[in-house]
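Complex shown without one protein chain; remaining protein chains in place.
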Amino acid sequence: MNWRYVFSGLFFTIVAFFLVFAVILSPTFGLKDSDDNYIDRPMDQHIIDNTQGETGADNGVTAVVFDYRGFDTLGEATVLFTAVAGVIVLFRRLKK
Amino acid sequence: MSDAGMSKIVKTMSGVCFPFIVIFGLYVIIHGHLTPGGGFQGGAVVASACAMIMIAYGSVWTMKKIKEKHLSIFESIGALTFITTAFFGILLADGVFFDNFILGENGIGRLFANTASGSSDIWTAGVIPIMNIAVGLKVIAGLFAIVLVMAYATHKIKGGEMQ
Partner (left out) sequence: MMQTFYIPYLAVAGLIIIGLYAVLFKRNLIKMIIGITLIESGVNLYLITLSFREGSVAPIYTAETTANTVMSLPVPQALTLTSIVIGVAVLALMLSLVIHIFRHYGTLDVRKIREEDE
């Protein structure tokens, strides 16, 4: 039982060390660099500029979820269906 | 049965509030391409309203009214509509999976075929409202089925042991 505490503590300090690096090395909050211009994001800028012409929707987030990246929404719908099927199967014998 | 629901005041007030919450949730689903919201968010709102009815009236009464195979039929209709609309992009228009085939020249009818400007009406954005309604139906049926099955299978009968 002592070995479990030692390995858990070691793992915990390693992950905490990596999280400190994540705070330091992330992009600036607000996405502005040192002489006050916005950092370049070409893909998102293309999506913001051409949403109304290519998809016909006003909402940029819905256009990304259902038109530009519709395949990810198909995967997410499959995960939701699998979870509901799993819960109903697990509780089938408790009801009788 | 010891799971007979809550008092008379709670049952009456939740029955009064239920249609307003459902109408707000359906509004959020259908106007998904104009205002913030969409299929997943509006589906969570309507599922919360149905869970409120189940808490107020007891899970035994709710299971007698709505069997779970009706809920699974709803969820399957939503999933099949979503995948069929995605496959129509291959047969019609350009031959690409998930193509927006209603928008512009290749309209099936003239339904949903305009492009949007700043203040636009609901008949825009091609295939996106159809997908919003399909995903909203799937989320409503799925979340309500999870909550109902978990509450019904663990309710205690008289005597205090789980059946």
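The chains carry the letters A and B, assigned in the order they are written, with residues numbered from 1 in each.
Everything that follows uses one rule, which is that contacts are C-beta pairs under 8 Å (C-beta built on N, C-alpha and C of every residue); 3 or more make two chains touch, one makes a residue touch a chain.
Every value quoted in this text rests on a predicted model; they were computed, and no experiment measured them.
The chain not shown here is in contact, across the full complex, with A, B.
On the side of subunit A, the interface with the absent chain consists of residues 8, 11-12, 15-16, 19-20, 22-24, 26-32, 38, 41, 43-44, 47-48, 51-52, 58-61, 63-65, 69, 72-73, 76, 79-80, 82-84, 86-87, 90-91, 94, using the contact rule stated above. Where subunit B meets the missing chain, the touching residues are 35-36, 40, 116-119, 143, 146, 150, 154, 162.
Note that only the chains that are shown with their structure count from here on.
The geometric centre of subunit A is 23 Å away from that of subunit B, both derived from CA atoms. Residue ranges on subunit A touching subunit B, taken from their complex, read 52-53, 55-59, 61-63, 65-67, 70-71, 73-74, 77, 80-81, 83-84, 87-88, 91, 94-95. Note for the complex: subunit B touches subunit A at residues 32-36, 38, 68, 72, 75, 79, 82-83, 86, 97-98, 100, 103, 114-118, 120, 124-128, 131-132, 135, 138-139, 142, 145-146, 149-150, 152-154, 162-163.
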